[in-house]
Each structure stands twice: as structure tokens, then as C-alpha cells.
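Only one protein chain is missing from this complex, and each of the others stays in its spot.
Read from first to last, the chains carry the letters A and B; within each, the first residue is number 1.
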Amino acid sequence: MRVCRQKFTEALMTGVFYAAAFSILIVFAWIVGDIVRHGFDQINWEYLTTAPERAGRAGGIAPILVGTLLLMLVSLAASVPIGVASAVYLSVYAPPQDRFAHGVRRSLDVLSGVPSIVFGLFGYLVFCQALHMGWSILSGGLTLACMILPMLIRATEEGLRSVPGSYRTGSAALGISTGSALWRLILPAAMPGIRVGLILGIGRAMAETAAVMFTAGGSIRMPDGLMDPVRSLAYHIYILAIEIPGGQRRAYAASLVLVLLLLMITLASNVMMQRFVRKRIFVH
Amino acid sequence: MRKIVALGIVVVGVGSVALADNVNRLTVAGSSTVQPLAEVAAQAYEKKHPDVRIDVQGGGSAVGISSVRSGLSDIGIVSRPLHAVNEADLTATPIARDGLAIIVHASNPLKNITRQQVVDIYTGAITNWKQLGWLDKRIVVVNKEEGRATRELFEKYFHLKGKFVKSAVIIGPNGQAIITVAGNPQAVAYVSIGSAAVAEQEGTKIHRVFLDGIEASVAHVKDGTYGLSRTLNMVTRSRPSGLAKSYLDFILGPEGQKLVLEQEFVPLSTDLKTKKIQK
Partner (left out) sequence: MILSRLFHSLLRSDRWMSRVLRLAAAVTGGVSIVIFIFLLKESMPLLWRVGPEAFLQNTPWAPTSGTYGFLPMIVGTFWAMLGSVLIATPLGISAAIFTTYYAPRWLASIVRTVLWLLAGIPSVVYGFWGLVTLVPMINRVHAPGVSLLAGIAILTIMILPTIALMAESALETVPPSYVQAGRALGAGTWGIVRSVAIPAARSGLLAGVVLEMGRAIGETMAVIMVMGNTVQFPTSWFDSARTLTANIALEMAYATGDHQRALFVTGLALLGVIVLLIYGADRIEQSGVKEKTG
């Protein structure tokens, strides 16, 4: 009797779990299917390389793609050096049980949970107004840099952790300074972890709207320099969906482009993560 | 590899400093109603003056005012008259006129609505479409957020300040009102005639309703018979000069006013009027 009941429960739960998995697959197919169906026929080379017309209802998204790329570049340029440096300090130089290091880690944890709208407020106050950068790629990029910093630092730390300790001890035995050993040996060996962090950071930054809205502006013009405002792809989708009458058709197209870009990025990070990093390094 | 990256960064940095030429740049920010017009006008202007760069930003009329004051923008777009009390320090240049239309879903047979009916709907006195001769369905009232110029005008015209029904769906820009109504047969909203007309052209499932027997069209705003209308202003800190003046002159000129018509707004006469306080 007990065996029968157990068999029944087992079968039931198996069904439950299959149902859960399939419902997720269905939702995914539904959403992505909708976007592909409505956006597919609008995407061609022209769409990707010309400027928007009629406030975005026609034409392409070239300035927006360029703007988004520049935002990514600025945010990476601002966050990678200082992020890697911090991670190196926390993993390599800080003495164990160091209160300073502990404080920095806690502070980074907090940073990783700040809602994006608060970043938007902060960026607007500090970069656009206090530092007089106005609505610009620089303001947007620096704000995004703050957002991706925790992810980057964590990933770099993981990458460093995976480097065999013998690299350090061997270099020390040879009389090489820690700094040189880091630069020439250890960091290159930690690159896979750093790369993963970069990719995750880019993924998050590209999907961001609230922070970019208040800091990088919303101009659809092709930017000429870092002080120019730009519209990121995510923000463009929002504007097309909500602000421009009749803009929904183009919103589907832009959504498809953004989803495809992000899909490529997340797939790449997934592959890399499975290969080199075993522990959890991401927060969201 | 590293050297290339470093070089690239230097080039971009130097390039941006070199190209950040403030003399030929204009930042325009403000009303989302007028944003499409400002954008096509900016593009047309740039075609004629290739060395100029005009960036247009939305955010609402309030952003227009605050950004001009703080220097974040050179011209603010405001889809209402300036407040005599606390906006007297700014200069408004009217560039077009626009009306506010009541819109409903395409399947809604409502053709005309009276002033009293509008008041009743928006204060919650009428709550069901059957009271207006349609199906027994709840009216979904769509209202704009408080700070929006469109709402201000609507409030004033219908004397609704403080009396809005609480359960209304709140939206921001015109586009959001339009898409809400298009997706909901029971909804009613008020939007700029320009936005509504363009949306209808694009096939969006809404239609404008006659107000007190007058059609909510560009023609009727122009000849004054449709009373629910407003002036669209470009606001500057002081009398427009230099690049700002040139851009405004362009909009007020024949090409610009043609663009105004294309965006379904009402063109003004072609002489440039700049007043300190816009009534």
C-alpha cells in the first residue's frame, strides 16, 4: 500500500515539475514569438544604418545603436580599471579579517541592490547637474559604471580565486614583485572570470532604462562626442511604445534588435561561465 | 593590442573635446506633445545648416521650464502659456497652436460629448457607458499626471481642479493615453489633437469625439470654433538670439510651418511675435 502511494506521489510530482518547466517554455515562446512576429520584417541593413525619421516611426536606429555602444564603452572604460584594481586589492593585498576590506565588500553589496531609478536620480544630481556634464554619454556612462561595478568586482575576484596559488608563490620565490606577477601572470590567467564579469555588466547596462533616461538624455541624433546626449536602445523602445503615437510597430523592431543583442551576450556569458567559473558570482 | 586600445581611448577623448563645439549646438527639451515636431524641425534645419547640431529631449513641459532655468537646455518646449506668477522671468515664443481632443476606442459609437458630460465622467458622476447610450460597461477614465501641461489646460477649461475622480488610470505622455485607449474599448482620455490625428493616420484604434457639436480637428482649432485649445511655446531665458533665434525663425517660417501642419498642429501667421508673458 505504501509503495503504491509513494509511486503515485512520485508520478504526480514528476508531472508537476514537467508542467512547471513547460509553462516557462510556453511563456518564453509566446513573448519572443510576438516580438519576432511583429518586428522581423522591419529589420534589414537599412534599418540598422539609417537615422530615425518622423520621430522614430520610420527610418532606422543607427544613431541609437552608436549611442548605446558609446554608453557601453564609457561605462566599461570607467568601471573596468578601477573595478579590477579594487578586486585585486580585496583578493590579493588585503590582509585577512581586514576591516577596511570587509567594509568595502559590504558597501559593494549595497551598491548591487540599489534600484535603477535611484541610480538615475543620483546620476542626474551628481553628473548632470553638480559636475555640469549635462545630458551626455559621459553622464550616462558614468552612472552605468556605478551600476555594473559590483558585478565586475565579484567576477574578477572569482577569476583571481581560480588562479592556482603556485603562480604567486612561484613568482615570490623568483623574487618578482607581487605587482609584476599580477600584471604579467595572474591577471591574464584570471581573464576568463573578468570576461564573464564584463559580459554580465554589459548585459545589465544595455537593458537599463531608468538610469539612462535621466542622465544620457533622449536625443536621436548621431553623437559626435562624449558630451552629446544619446538615446539608448532600451530607452528608444520605451519612447516608441509610450510617447510616440503610432510608434508601436517600430517598438517591436527595436525590441527584437535589443533582445537579439542581449541574447548573444547572455549566451556568450553562459558558455564562459560554465567553462571557467564554478561558484555563483552574480547577484541578480 | 593594449596599445591599440589606449590609442583608441585617446582618439575618442580628444575627438570629443575637439568636436564639443558649443557655438553650433542647441539643446531643446520639454513637452512630449511637441517633441516629434521639434525633432523633424531640427532634422530639417540641420539639413540646411550642416555645421549645426540640435538635440531634442522630451520629459514634459515642466522639464522644459526647469532645464532652461538650470541651463541644461537652450530652449524649453512648453505646451501651454507661461505662468504669469512664477515664470515671468522667461520668454515665450509661440510656434503653433494645438487643441485637446477627447478620444475613445474605435469601436465606441460615441460621436459627440457635451461639456457637462465630460465634467461628469471626470468627476465620477457618470460611471457607466450605458448612461451615455452605449453598453453596460464601466467607464475607464484616463487622466494625465499632475504636472503635465495638457492636464493643466483640461483642468482649467472644465473647472476640474481638485475634483478629478480618484480611480482614473494615470498616464504620462499623449502616446501612453492613446495606446491605453486603443487597447481598452471602455476607456476615454484627452490628448493633443495633433497626437490623436497622427495616431489615427497610423491606424491606431481610436477616434476623436466632437465636443459640444464641434469637431476636434485642426481646422476648427484654427478658425477658433473649437475652444479647447492652447498655444505651443518655445521658451528661452531671455529674448532668443543667435542659434536659438535662427532655429525659431526657421520653425516660424514657411518650411517650419509646413512641418507644423504635417504634425497636425495649427500653424501661426508668419510674423515672429515675442512677448515677455504669454497670455
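By definition in this document, a contact is a pair of C-beta atoms (placed from the backbone, for glycine too) under 8 Å apart; a residue touches a chain by one contact, two chains touch by 3 or more.
Just so it is clear, the model here is predicted, and its values are computed rather than measured.
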Full-complex contact with the absent chain, from A:Ala51, A:Val66, A:Met222 or A:Val259
A:Val259
Touching the absent chain when the full complex is considered, from B:Ala187, B:Val209 or B:Ala244
B:Ala187
Residue of B:Ala41, B:Leu153 or B:Ala168 in touch with the missing chain, whole complex considered
B:Ala168
Just to verify: which one of A:Ala51, A:Ala77 or A:Leu111 makes contact with the chain not shown?
A:Leu111
Against the chain that's been left off, what residues of subunit B make contact? List them.
59-63, 66, 137-138, 140, 145-148, 166-172, 179-180, 183-187
Going by the touch rule given at the top, which residues of subunit A touch the chain that is not shown?
6-7, 9-10, 13-14, 16-18, 20-21, 23-25, 27-28, 31-32, 34-35, 82-83, 85-86, 88-90, 93-94, 100-101, 103-104, 107-122, 125-126, 146, 149, 153, 177-180, 182-183, 203, 206-210, 213-214, 234-235, 237-238, 241-242, 248, 251, 255, 258-259, 262-263, 265-267, 270, 280, 283-284
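Throughout what follows, only the chains that are shown with their structure count from here on.
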When the centre of a chain is set as the mean of its C-alpha atoms, what distance in Å lies between subunit A and subunit B?
34
Please name which positions on subunit A make contact with subunit B in the complex.
51, 53-55, 57, 73, 77, 128-129, 134-135, 217-221, 224-229, 239, 241-249
Using the touch definition up top, name the residues of subunit B that touch subunit A in the complex.
9, 12-13, 15-20, 27, 32, 35-36, 39-40, 42-43, 53-59, 70, 72, 172-176, 178-179, 195-196, 198-199, 201-204
